[in-house]
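One structure is given below, represented as C-alpha cells, and several questions about it will come after.
As you look at this complex, bear in mind that one protein chain is not there, while each of the others sits in place.
Chains: A, B and C, in written order; residue numbering restarts at 1 for each.
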Amino acid sequence: MANNVSHITEYKVLGKVFLVLLFLTFLTITVTSFELAAFSVTVALLIAGVKGFMILTYFMHLKYESLLLRILVALIFVLYALVVLITFIDYAYR
Amino acid sequence: MFSSASNFVHGVDKAFLIIGGFSIFFLVSFTIIMIYFVVKYNRKKHPKATQVKDNTWLEVTWTTLPVLLVIFMFYIGWEGFLPMRQVPKDAMEVDAIGKMWSWVFEYPGQKQADTLVVPIDKAVKVNLISRDVIHGFFVPAFRIKEDVVPGQTNFSWFIPGELGEFDLFCSAYCGVNHSYMSAIVKVVPQKEFDKWYAALPVKKKEDDNLGLKVIDKNGCTACHSLDGKSSVGPTFKGLYGSQREVTENGKTKTLTADSKYITNSIYDPNKDVVSGFPQGVMKSYKGIIKEEDIKLVEEYLKSLK
Amino acid sequence: MSGKKMHVEAHRDDEGAKLGMWLFIFTELLLFGGLFLVYSVFRAKYPTNFHEGSLELSVTIGAINTVALLFSSMTIAMALSAIQKNNPKLSMLLIAVTLLMACVFLFNKYIEWGVKFEHGLYPGSGLMSRLDHGDLLFFSLYFFMTGLHALHIIVGIVLLAICFFKIKNGSLHSQKYVHLENGALYWHLVDLIWIFLFPLLYLIA
Partner (left out) sequence: MSNDKEKTEYVSYLEHQGKYKGIFSWIFTMDHKRIGLLYLYAIVALFFVGAIMGLLMRIELIAPGETIMKPQTYNGIFTVHGIIMIFMVVIPGLSVVFGNFFLPILIGAKDVAFPKLNRFSWWIYIAGCILAVASQFMKDGPPDTGWSFYAPYSTSTGTNVIMATFAAFVLGFSSILTGLNFIVTIHQLRAPGMKFFNMPLFSWAIYATAWTQLLATPIVGITLLMLIAERLFGIGFFNPDLGGDPVLFEHLFWIYSHPAVYIMILPALGIITEIIPTFCQKKIYGYKAIALSSLAIAGVGFLVWGHHMFTSGMSNQARWFFSLLTFLVAVPSAIKVFNWLATMYKGSIDMKPPFLYALAFIFLFTIGGTTGLLLGSIATNVQVHDTSFVVAHFHYIIFGGMGFAFFGAIHYWLPKMYGRMYNMRIATIAWGIIFVGFNLLYFPQFIIGMQGMPRRYFDYLPQFQTGQVISTIGGFILIIGTVIMVYNLIKGARSGEPAPANPWHGSTLEWQIPSPPSLENFDEALAIKSNPYDYE
C-alpha cells in the first residue's frame, strides 16, 4: 500500500493559530467576567466552539484531510447536538 | 375490549384494534405470499429463476404508503393518549404513596387508606409520590399507567365508569417483593363513598419516638415487622438482647444481639447473615444513618419486647 | 509455505491507522458528551448553585492550565511537522516540551484538588454530603469531569512518551510517523475537551 504523504503544516501557521487561541481564551475570561447574564453562556460556548474548530482544522489537520473524514467529523457533532436537543425536549417542557 | 371501566378504555382499545388490525393484515398477507411463492416457484417446478428488474415506482410506493400509514397510526395513538394528560379542574385529588412493596392512599384531610376507594363517574386525579425507588401505578382495567418516581410528582387521572373492584399493580421493578406490591381500586356509588370517607380515621399524629422516626424515615419496616411477623427480614420484636444464629462465610455461629451487633447489622448487613434469611437483600446503611441515630434505633428496639 | 508463515505480513496502512484513530476520537467525544449532557441538565435545574460553585474554582489556575494545554497542543503539532521535515532532534525537543506542559497541567490540577481535599471537599466526604443539592452536583461533576480528563492526560503522556522513545531508537522517522500523528491527534482531543470544560466549570456565571 502506498504511504500517504500528509500535508506538512508550517511552524508559522501553527504559531499563529496558537496566538489566536490565546487571544480567544483571554476574550472568554474577560467577557464572562462581565454580567452578561444569559448571554455569557452563549458567548462562552460560541468562543469555545470557535477554538474547537481551529484546533480541529489546523492542529488536527482536518483542513487537509479527505472530504469524507470532514463530513464524518461534522456528522458526529450534529448527532451529538441532536441527542442533547432531544433530551431537552423533555427537560425544557417538564 | 371496550368495557366502560374508565374513560380511557375507548381510546386505547381503538388504537389496539387499528394498529393490531394492520399488523395482522401484514402478517397474514406476508405469510400467504411466502407460502404461495414457495409452492409456485419451488425449484422442482421452476428450476430456473427469472431475473426481475428493479422497479423504481414500486419501491417509491412501498416507501411512501408505509410512511403515511405509520403517521396515521401515530395519530391514533396520540389521540387516545392525550386525554390522559388533561385533567379536569374539578377532579378529586388523592395522593398515591408508593414505598417498598405497599401502597398508601392519602385523601384530602389527612385521611389514609390502603385501598383506593373512588366514587363512580367522578374524575379522580392521583398524585404519585414515591418514598424510595421507582414504582409504577398500573390499573389494567382502566388502561392507565404512570411511573412513581422519587423526587418528582407524576400524576394519573381517570373517571371510573363501572362499579366493582379492580387490580392495581406496581409495574416498575422495585426489589424483592415487587410482585406483591398490589392494591385494589374500589369503585362505589357516591353515597357509599361519602359514608366510607366520613368513617375514615384521620391519620394519627406521627409517633414521637425518635428511634421509630429513624426507622420510618429509612423504610426499614418494608422488611422488618414490629409485631413479630416474619417478612423479608427478621422481625424487630424481641430482637434486642436475644441470641441470633448467623452465618458468616458459610460458618454458623451464635451471637447476642447487643449494641455492637445492631450497628454491624445496619452498616455491614451481609457479613453476619441471620439464618433463614437471604444474603444481599438488605443494603448497607453506612453513610446514610448516622451513629447517633443508630443509638436511637437501639433504644427503640429495646422497648419492643 | 514460505512467505506465508506470518499471517498478516507487514502490510502497512497508515491511512487506515489514522482513520482508526479518528474513530476512536469519536467515541471519546461521545464519552465526554454523556457527561456534558448531565452537566447541562443539572445546570438548567440548579442555575444559581452552579453559578456559586464556579466562583469557588480558581480562574487563574484554570486559565494557566488552558494556556499550558493550548501551548502543548501547538508544540505537538510542530513536533509532527518536524518529523515530517526529517528533523528528529527538533521533534524530540518539541515532544519533551509537550510532556513538560502536560506535567505542569497535572501539577496545577494536583494543587487545585489538594486544596479542595484539605477543606474536606472530595467525593464521598462528610462535607460533600452536607452540601446543598445543587452544590453537591456541581462539585461531583467537577471532580468527575476533571478527574476523567486528567486520566486522559496521563494516557496521552504515556502515548507521547512512547513516540519520543521511538524517535530516539529510530523506528519513527520521516517515512513512518503515523504513531506520532495519532499520538498528536489524541493530545489535541484532550485539549479540545478542556476547551469546553474550562468555561463550563470555571467561568460561566
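Here is the rule we use: a contact is a pair of C-beta atoms (placed from the backbone, for glycine too) under 8 Å apart; a residue touches a chain by one contact, two chains touch by 3 or more.
Being a predicted model, the structure only gives us computed values, none of them experimental.
Novice: Can you list the shown chains that the omitted chain is in contact with?
Specialist: Computed over the complete complex, the missing chain touches A, B, C.
Novice: Just one of B:D114, B:D167, B:E245 or B:D258 touches the chain that is missing; which is it?
Specialist: With B:D114, B:D167, B:E245 or B:D258 as choices, the missing chain is touched by B:D167.
Novice: Tell me, which residues in subunit B touch the chain that this view leaves out?
Specialist: Looking at subunit B, the ones touching the missing chain are residues 11-12, 15-16, 19-20, 22-23, 26-27, 30-31, 33-34, 37-38, 41-43, 46-52, 54, 58-59, 62-63, 66-67, 70-71, 73-74, 76-82, 84-85, 132-134, 136, 138, 140-141, 143-147, 149-152, 154, 167, 169-180, 269-270, 278-284, 287.
Novice: Since one chain isn't shown, list which residues of subunit C touch it in the complete complex.
Specialist: Against the missing chain, subunit C presents residues 1-5, 7-8, 13, 15-16, 19-20, 23-24, 26-28, 30-35, 37-38, 41-42, 45-46, 123-124, 128-129, 132-134, 136-137, 140-141, 143-144, 148.
Novice: For review purposes, identify every residue of subunit A that touches the missing chain, sorted by number.
Specialist: Contacting residues on subunit A, toward the hidden partner: 1, 76, 79, 82-83, 86-87, 89-94.
Simple rule for what comes next: only the chains that are shown with their structure count from here on.
Novice: Subunit A to subunit C: how many Å between their CA centres?
Specialist: 15
Novice: Residues of subunit C touching 2+ other chains?
Specialist: Residues: none.
Novice: Per the contact definition, I'd like the list of subunit A residues that touch subunit C in the complex.
Specialist: Those residues of subunit A that touch subunit C are 1, 3-4, 6, 8-11, 14-15, 17-18, 21-22, 25, 28-29, 32-33, 35, 40-41, 44-45, 47-48, 51-52, 55-56, 58-60, 69, 72-73, 76, 80, 83-84, 87-88, 91-92.
Novice: Where on subunit C is subunit A touching in the complex?
Specialist: 11-15, 19, 22, 26, 29-30, 33, 36-37, 40-41, 44-45, 59, 63, 66-67, 70-71, 73-74, 77-78, 80-81, 84-85, 175-176, 181, 184-185, 188, 191-192, 195-196, 198-200, 203-205
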